[in-house]
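A single protein chain has been omitted from the complex, and every remaining protein chain is retained in its original position.
Letters A and B mark the chains as written, and numbering starts fresh at 1 in each.
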Amino acid sequence: MALLEIKNLTLFIDTGNATVKALEKVNLVLNEGEILALVGESGSGKSLIVRCIIGAIPDYWSIKADRITYAGQDLLNMSYEQRRQIMRREIAVVFQEPTSSLDPSVTIGEQLEESIPDELISKGWFWQKNKQRRQIAISLIHKIGIKEHQKYLSAYPHEIPKDVSQKIMIAMALASEPKILIADDSTRGMESTTKIQILRLLLKLNKTKNLAILFVSHDLLAITSVAHSMTVLYCGQTVESGRVKSLLKRPLHPYTKALLDSAPSFQVSLPTKSPLVALEGTIPTLQHLPAGCRLGPRCPNARKECVQVPAPRAIQDHTYSCHFPLHLPEKLSHQAQRISKGIGGDE
Amino acid sequence: MNKILSVNNIEYTHTIKSGLFGSLQSFQLGPISFDMHEGETIAIIGNNGSGKSMLAKALVGAVPLSSGTIDLYNSEASDQAVQTKIRTRGQDIRLILQHNADALNPSLSIGSILTQTLSLNTDFGEAQKREKIEETLVKVGLLREHYYYYRHMLSDGQQQRIAMARALLLDPKIIVADEPFAALDPSVRSQTINLILKLQNELGLGFVFISHNIGIVRHISDRVLVIDKGKIIEQGLTSEVFLNPQQPVTQKLIQSHFSMVEKHFARL
Partner (left out) sequence: MQRFNLYQEEYHPSPLVNIWLEFRRSHIALSGFVLLVLFLIITVFAPLLAPYSPELQNTNAILLPPSWEPNGTIAHLLGTDGLGRDVFSRLLYACRTTFGSSLVIVAISVFIGVGVGALAGVLSGLRSSIVNHLFDSIMSIPTLLIAIVMVAILGTGLFNAMMAITLALIPQFVHQTRTYVRNELQKDYVLLDRLDGASSRRIFIFSILPGMVELIVVQATIALSVAIIDISALGFLSLGAQEPTIELGASLSLALDVAYVAPWLIILPGMCIFLMILSINVVGEGLRSALRNRLHH
C-alpha cells in the first residue's frame, strides 16, 4: 500500500525576474515497509522534493500537484495543525549536514531527550518523567548501535565524529517512532567502513520496525545495496522509476544508464585505467533549463522529438520518461505507451 | 620506468592545544617512506583521522617536516622556459584539494588567479603568461574564454578543472590530490577521472591521490598505501593488495566496499 504518494508535483520558484519550474511533474510512490532510493545529482531537485514533503516552503515557491498524500490523507489540503502533527509523529527527516542540524550549545543527551514526544512518557511526577526520558534516550542510542551511551550522551556535538552525529540524528528522528524516515544524503563523503554501518542500521530499522525509508542519495553503490526500488531524478524531472533489480538489469533511460556506468565498481569487464563512460557537460542551472526533456543537450541519442516533454510510460511497474528508450525496440515502446494510456485513464 | 620521487622517513608532529590551559594533544605522522615512478598512480587509503590529508600536505610542503627528505629526480628537461629557473619542490609537486566553495577565490577572475601562480614562479612576460594559461585551460577541457570567468559562473566540475589547470600550470612532475572526487556528482566524477587518465597518458605525470571510494582506487591506481595512525601499514600493487589484504584495517576497508558490490551483482 502506498504510504507516501506524490503525483505530478510541479514546483515553481520565483527568482525575481522569472518563474522557473524547479520540479516538473515529479512522481514518487513510497510503499509501506519499503526502502525507496531517490537518486539524482546535485541540482536535480532531490532536496526540493524533501522540502515539499515536509512542507518547509518559502514564500517565493509555489506548488502545484495532483496529489501529495500520506497514508491516504491529502497533505496539501490539510490544516497547518494537522500537517504539523503528521510531521511530528509520522514522518522524520535526517538532514544532510549532521553537524549543522545539531545545536552546538546543548549536549547530545539533552537534545535527544527533547525530541521524545510527551505521549511516549507515562504519567508520573516530573522527576520520574525525566528519568523515563533518560531511559528512552539510552535505549535509542543502543538501538542505533552505539554501546557506550555514557560517552556520547554528555558530549557536545563538536566532540563527536561525523558518522556518530549522523547516527545521533537518526536516533533523534526515531524518537517519535515514525512510519517514514527521510534520509537526505546521509552517507555523503563517508569512508566505506562507516558508510556501511549507516546502511546496515537503516536496513535493520527497515526490517525490524517495518520503517519505510526514503533514501536520498547519488551514491549508487549504497543505493543498490539497500534499496528495494528507486526513482531517478534529473534536473527536476523524474526520468525512470521501478524496482532496483529491473533498473539495474535493464535501464531504459539514457541518464540512468550513464549513472550506472559512472561507478567503476559496476563494470567487471572494464580494464583498469580505461576511460569511463560519461555524459558530456554538466547539469544545467535553474536559469538555463532546456525545453522538453531536460537531458536533451547531453543525451547521446537525442532527436528532434526530444524538445517535447516525454510522457511517463510503464512496463509493469517500471516507469520511464523517454522518447527513445534503450534496450527497447520501436514496436515495444509503442506498446508500452498504450499500456500507459490504459493506466492513465483516471487522470 | 624512471624513479621520479623518493620519500625517505618523513616525519611530522602535529600538536593541538585544546583550550587555554588544556593538555597538548599530538599526532605523529610517519616515519613514511615510499618511491614513485614516472606515470605511476598511487592511492592513499585509510580511515578518517589516519593522517591521509596530513601526508598529502607534507608531500607538497604545506606543513614543515620535522625529519626526513623528499627527493625529486630530474629526468629530462620537460620545458626549457621553466627549467631556466631553479625549481623548488612546490613547483614540481602540486596540490589539488577536494572540491569545495573555498578552493577558488570568489573575487578574482580565473585569469588573475592563474596569472598570479605564473608570476610567482616563472619570469614569463605578459603575453607568454596569457598564452600558457590559455593553453592549460584547453588542456583540461575548458575554453580560452574561461580566463574571464569568476567562480560563481562555473559548475562544480569546471571548478575542479580549474584546480587541475592551476596545478598543471607549472608543468609539475607529480600531482597530489586530496579527495579530488569526493564532492563531485557521479557523471562529473567520471569526466574528471577520464581527464586525469588522459593527462597522465599525455604528460607522464605521477599522481598521488587520497580517496575513500575504493571503486575508483581499484580502477585508476597502480599502487596503494594504506595509512593508519600516521604510518603506512600496508603497501603494494593495487591488484595484489585488493586480492589479498594483510592488515585488518585494509581488510575492513576493502571488504566493506566489496560487500556492497556483491549485493549489487547479486541483484542482477
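In the analysis below, a contact is a pair of C-beta atoms (placed from the backbone, for glycine too) under 8 Å apart; a residue touches a chain by one contact, two chains touch by 3 or more.
In this text the structure is predicted, and so the values were computed from the model without any measurement.
K.L.:
Out of B:Ala58, B:Leu95 or B:Ile210, which touches the unshown chain?
P.N.:
If we include the chain that is not displayed, B:Leu95 is the one touching it.
K.L.:
Of B:Ser50, B:Thr117 or B:Thr238, which residue touches the hidden chain?
P.N.:
That would be B:Thr117, which touches the missing chain.
K.L.:
For subunit B, which residues touch the unseen chain?
P.N.:
60-62, 88, 90, 94-95, 97, 100, 102-109, 113, 116-117, 120-121, 135, 138, 143-145, 148-150, 152-153, 166
What we mean here is this: only the chains that are shown with their structure count from here on.
K.L.:
Whole-Å distance, subunit A centre to subunit B centre, using C-alpha means?
P.N.:
For subunit A versus subunit B, the centre distance works out to 32 Å.
K.L.:
Touching subunit B in the complex: which residues of subunit A?
P.N.:
41-42, 161-163, 189-196, 199, 218, 220-222, 224-225, 244-245, 248-249, 258-259, 261-266, 268, 270, 272-280, 282-283, 285
K.L.:
Would you mind writing out the residues of subunit B in touch with subunit A in their complex?
P.N.:
For subunit B paired with subunit A, touching residues are 41, 47-49, 155-158, 182-183, 185-191, 193-194, 197-198, 212-216, 218-220, 238-239, 252-253, 256-257, 259-261, 263-265, 267-268.
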